[in-house]
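All protein chains but one are shown in place.
Which chain is which? They are A, B and C, in the order written, and residues in each are numbered from 1.
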Amino acid sequence: LTSLPAHYVSRFSLPIRVYFQDTDAGGVVFHGTYLSFFERARTEWLRSFGVELNSFVEEEGVLFIVRRMELAYRKPAKLDDRLEVSAELAGLGRAQFTLRQEVMRGDELLVKADVNLACVQSGSLRPVPLPESVRSKLDLVTSPKQESM
Amino acid sequence: LTSLPAHYVSRFSLPIRVYFQDTDAGGVVFHGTYLSFFERARTEWLRSFGVELNSFVEEEGVLFIVRRMELAYRKPAKLDDRLEVSAELAGLGRAQFTLRQEVMRGDELLVKADVNLACVQSGSLRPVPLPESVRSKLDLVTSPKQESM
Amino acid sequence: LTSLPAHYVSRFSLPIRVYFQDTDAGGVVFHGTYLSFFERARTEWLRSFGVELNSFVEEEGVLFIVRRMELAYRKPAKLDDRLEVSAELAGLGRAQFTLRQEVMRGDELLVKADVNLACVQSGSLRPVPLPESVRSKLDLVTSPKQESM
Partner (left out) sequence: LTSLPAHYVSRFSLPIRVYFQDTDAGGVVFHGTYLSFFERARTEWLRSFGVELNSFVEEEGVLFIVRRMELAYRKPAKLDDRLEVSAELAGLGRAQFTLRQEVMRGDELLVKADVNLACVQSGSLRPVPLPESVRSKLDLVTSPKQESM
């Protein structure tokens, strides 16, 4: 029985600090800023599989673009807050996949998002199947956790 | 028969030009930038009713915050594109309302969003009913168009 | 005596409205946001000469990049402010030029910047001389205003 690397089966999480640049005159984080927080966490989640986006574009000629997004804002984050922003695979197709992402402050859920990403050719932006190098890793993530025996 | 001001019953639209600041290394507008485009159009839509957000906070002590958002990205906008970003009332409750917003490039729909906004007290951010001054104007918008006789 | 087009000899100015997205928790415009305001005004100033940045990259294969910038922040802009952001040619070399830019609120000077831009090859980002199509127009701007006789 081959054990899977822990970071493939568990939820990925990135610590993010809130700065003035992230806030607005309402005294809280601007609602659009969370999309930047989510992008940082998704990118690091991919990097944890060995997918570096820049070399990925150059070597595979493909790009991931956001196709749909659903956001629920529960509570606002504030200046100096230390957040945890997560990414977890929630769906996997031939040419697209879906992530569930959350912004947490300690135990409090602040913002939740479902993000659907398509794999496209850089340049034409036409949909293409996920490269095998990525698929094989995402397949591992979606497999049910294997119990130790 | 009282005729309604045209800008209450028709869709509001704001022209927005795409600059380098709005794009990313994928060569197209960054997906998070559209939330800024939508905010600009919503704010001008409110201003067309006489609601200036800054004085609104100071006089009424209330703020509109985004509570939920659903986004569908159809086609990317590019550098130098001249877009039209719209706002149209799609739902109206006691303490919240929903806008349908679209990014158009000529006849092409690029991005579509449903944006649910809550009315909250500035400071506490607790939900409060929409001020009567705003409600009375939004009620007009949601009325069925009156045919001229 | 040939008269010059008015927009070549006079200062260019772009109206810009302040939205929540431009502000921070200090209640005023975030200091980095002014660089976006300046970029919008510079781009429209270039467009007033017939230089569209996107087609410029594609046709001439060159790009303008910021090389140096000096900023003086005098007074803060606030939510809902209606600003005028200017661009005026202050220096012209073989492969670079300098703009004086200002953010005004009515008669008040809020922020002032000297922005030095270099002309570079897209891709390599190596300095190249300004294309003749741009130089001929900037030469007109730097000529002393001709008095009517």
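Note that in this section a residue touches a chain if its C-beta (ideal position, glycine included) is under 8 Å from a C-beta of that chain, and two chains touch if they have at least 3 such contacts.
Source: prediction; values computed, not measured.
Participant: Write down which of C:63, C:83, C:99 or C:130 is the residue touching the left-out chain.
Facilitator: Of the candidates C:63, C:83, C:99 or C:130, C:63 is in touch with the missing chain.
Participant: Identify the residues of chain B touching the omitted chain, counting contacts across the whole complex.
Facilitator: Per the touch rule, chain B residues meeting the hidden chain are 20-21, 23-28, 30, 32, 78-79.
Participant: Against the chain that's been left off, what residues of chain C make contact? List them.
Facilitator: Listed in rising order, the touching residues are 26, 28, 31-32, 35-36, 39, 63, 65-73, 76, 122, 125.
Participant: So that we can see where the missing chain sits, which residues of chain A does it touch?
Facilitator: Output for chain A: 17, 19-21, 36, 39-40, 43-44, 52-55, 78-80.
What we mean here is this: only the chains that are shown with their structure count from here on.
Participant: Chain B and chain C are the same sequence; what rotation (0 to 180°, nearest 5) superposes their CA atoms?
Facilitator: To map chain B onto chain C, rotate by about 180 degrees.
Participant: Ranking chain pairs by how many C-beta pairs touch, which one is first?
Facilitator: By number of C-beta pairs in contact, the leading chain pair is A-B.
Participant: Indicate the whole-number Å distance between the mean C-alpha point of chain B and the mean C-alpha point of chain C.
Facilitator: Centre-to-centre distance between chain B and chain C: 29 Å.
Participant: Report the inter-centroid distance (CA atoms only) between chain A and chain C in whole Å.
Facilitator: Here chain A and chain C have centroids separated by 37 Å.
Participant: Where in chain B do residues touch two or more other chains at once?
Facilitator: 36, 39
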